[in-house]
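There's a structure below that I have some questions on.
Excluded from the complex is one protein chain; the other protein chains are retained at their positions.
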Amino acid sequence: MAASSRQVGQRGTRRRGVAGRHRQTVTAMMFLAPSFVVLAIFVFWPIVQSVVLSLHEWRFGAEHQNFVGLANYEKMWRDPRAWNAFWNTVYFTAFVVPLGVAIPLALALALNAAIPFRAFFRAAIFLPVIASFAIMALAWRFLLDPDIGILTYWLSFFGFPRFSPLRDPDWAMPAVIVVALWKNIGFNMVIYLAGLQAIPEELYEAARIDNAGRWRQFWSITWPQLKATNVFVFVISIIAAFQVFDPVFVLTPNGGPLFSTETLVTFIYRQGITQFDLSYAASIGFVLFAIVLVLTVIQLWFTRTGRE
Amino acid sequence: MNAWIKAATGAALSAALTLPLATQAGELTFWNGFTGPDRPTIEAVTAEFSAANPDTPVAMDIVPWDSLMQKLLTALGSGSGPDVVGINFAFLPQFAKSGLIMDLTDHLTAENDLDPANWSEGLRSVLQVDGRYYATPINYATLLMYYNKDLFAEAGLDPDNPPATWDAWIEAIRATTISEGEAQYGLTLPDHQTIPNWPILLWGNGADIVVEGASGLSEPAAIEALELWSGLVVNEKISPVGLTGAEADKLFETGKAAMGITGPWMTNGFTAAGLNYDVTPIPVGPAGPVTLGDTIVLLVNKDTDDPEAAIKFLAHWNSKEAQLRLANETGFPPSRTDLSTSTELTNPWAAKFAAVVPQSRFNLAGQDKFSQINDDVFTPLIQTITLGRASVEDAANAASEQLGSLLQ
Partner (left out) sequence: MAAITLNPPARRGVAVQSRLWTLMTLAVLAVIALAVLFPFVWMILTSFKPEAQIAQFPPRLMPETWTLENYQNVWSRIPFARLLLNSIIMAGGVTIISLLLDSMAAYALSRLRFPGRDVIFVAILVALMLPFQVMFIPLFVIVHDLGMLDSYSGLIVPRATNAFGIFLLRQFFMTLPKELDEAARIDGASEFAIYRKIILPLSGPALATLAIFHFMYNWNDFLWPLLITSSPDMRTLPAGLALFVGQHVVEYGVVMAGATLTLLPLLVAFLFAQRYFIQGIAMSGIKG
């Protein structure tokens, strides 16, 4: 049945031809217009302004800002703190993206099946997503305090030594990664749950008739059917990871011990807001922008060639 | 469902269209960052002004200090800034050089109740940039050493006779430090997100971060002080490494630390926690008595519609009544030295903090790059040596070089 209706659809499109396509173009523009106006004013224009800013030397209160060309970009190339922030961001991304996709997918699969207390588990795992990070970080810092934190206190009964990850240059980033995952796994889990709902049940019924195991069902049905969801999850996860700010900023203010958790966006914040060098901040922002854009286009291109 | 969406959209839109106008004519806008326990007093003193000056009531906006900087950056750029703003003195050089704030020099007179003679010399110097006054104080904080009397007694020290010199101090710190098993710390030395502690140790030894416009970090006195105190941290575990100010205060509050250097804001919390403690001046180092001073100051927007009312508002904060009220309700010393020994200063804590005002110094005063110097050079230096990542001399020399290029 599915096959026959697709043929009908193709024939229909062909019949309407150029006029139909033209009508679709006009309709599409009308559907896109409201969003486009809002984005143009409140996103694209500020982006253009930021590019301009990055080519100037911004001085607090000055009427005219000096044009300095690419000087800010050059400064960044020679700034070891900028490189440190870049590599820390890569470190964060390299762990948070794979784990932040695999764990939520596993949870979504488990919670999409008929399992007792399903609603409770979904709500529990989603709870950190809806909580304010600034406040939950107060809680985490309290719990993880090596001297008076209840977690470290309880662990000490099991022979764990006093442990202060957030104050240790080697462990601060892993601790930030763990808390960032705690905060965000529910997010991708819900996206995957919505994606799983869209997979027709008949596909699984057919597979069960063939006695296909869980593993084979997953790789032959679930994974390919989740393609559109995966594209979304990976693209958004990478964009978000490269722009990580909240977990780092609230758990390890001032860049963490010896700048071990300073990422690109916390570095931007420090340069722009704390030290008033807004044009340098803008230029770092643009390098970040370029990296994320390239990664996104690569992902979309790969998933696109695989489609048809 | 659809009807509901329509109704809600309509409600949101009509709410958006009937937006309230923020500023009324004649209103004086005042932004500051007094979140936390001092807020009620700040609100009350502001309300007093509004009540006394019904023509220029004050519309106050309180947001956390770091958000306040972000608000100012955006608002001042587009001409929607407040008439008066309260910020930490350290930002003053940047604001003064920006040309966005008013030169107050000619308005600071005894007739206006803004007499510079009433401020300590240190305070006067941080209110000026290039010899001109750009700010007046709201409050003044000094630091004292808090010590836990019970832990002193347990360690065989006299709780009524706290250490007064570095030698006695170090002895007391060693006596109250327990590094085996259940840890206890003799002292807390926070290094970031804190009121500065480490600069006081430099000053005590006759050193400073910046000396006459150049780096002082590789001077022998600086290296000696850093070696002494980081040695105690690394080898004898007198303090945890990498503490924030809030974490240090919590260690003291829970009786895990015997001593800590902090300001008047902690007395209420420690008292409420039932802690048996007292405060004493920071023990005197080889270079003589010294403590840290800090102040929140008021600036006036150059574009204010009503400079006269703004000056009047500044004077209101500097008035005897307002300063005494602040001191008595918050425990901060008055910012006017003529009130330090006033009989109306009834808060005993405020009197103790007021007693050290004459020996208080401001960290990185007048440095428009104070944030780079503190966060990019000094804090990493302290972390490097307290973590034992490099020798004090190497780390100090490297930091000194970095600081030198910042100061050029």
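To keep things simple, chains are lettered A and B as they appear, and every chain counts its residues starting from 1.
Please note the rule applied: a contact is a pair of C-beta atoms (placed from the backbone, for glycine too) under 8 Å apart; a residue touches a chain by one contact, two chains touch by 3 or more.
Please read these numbers as outputs of a predicted model, since none were measured by experiment.
Engineer: For the chain not shown, which residue from A:Gly100, A:Pro165, A:Gly255 or A:Gly285 touches it across the whole complex?
Structural biologist: From the options A:Gly100, A:Pro165, A:Gly255 or A:Gly285, the contact with the absent chain belongs to A:Gly285.
Engineer: Which chain A residues touch the hidden chain?
Structural biologist: That gives, for chain A, the contact residues 2, 5-6, 8-9, 12-13, 16, 21, 24-25, 27-29, 31-32, 34-36, 38-39, 41-47, 49-50, 53, 107, 110-111, 113, 115-117, 119-136, 138-140, 142-143, 147-151, 153, 182, 186-187, 190-191, 193-195, 197-202, 205, 208-209, 211, 214, 225, 228-229, 231-232, 235-236, 239, 243, 245, 264-265, 268-269, 272-273, 278, 281-282, 284-286, 288-289, 292-293, 296-297, 300.
Engineer: On chain B, where is the contact patch with the chain that was removed from view?
Structural biologist: Given the touch definition above, chain B has residues 5, 8-9, 12, 15-17, 19-20, 22, 29, 31, 33-40, 59-65, 67, 70-71, 73-75, 77-78, 80, 82, 195, 245-246, 249-250, 253-256, 262-263, 265-266, 268-269, 272-274 touching the missing chain.
Everything below uses one rule, namely that only the chains that are shown with their structure count from here on.
Engineer: Provide the C-alpha centroid distance between chain A and chain B, rounded to the nearest whole angstrom.
Structural biologist: Each chain reduced to its C-alpha mean, chain A and chain B end up 37 Å apart.
Engineer: Contact residues on chain A for chain B in the complex?
Structural biologist: It is residues 59-62, 81, 141, 145-148, 162, 164, 166-169, 253-255, 257-259, 270, 273-276, 278 of chain A that touch chain B.
Engineer: Where on chain B does chain A make contact in their complex?
Structural biologist: For chain B paired with chain A, touching residues are 66, 69-70, 73, 76, 94-95, 97-100, 183, 192-193, 240-244, 247, 250-251, 254, 256, 369, 371-372, 375-376, 379-380, 383-384, 387, 389.
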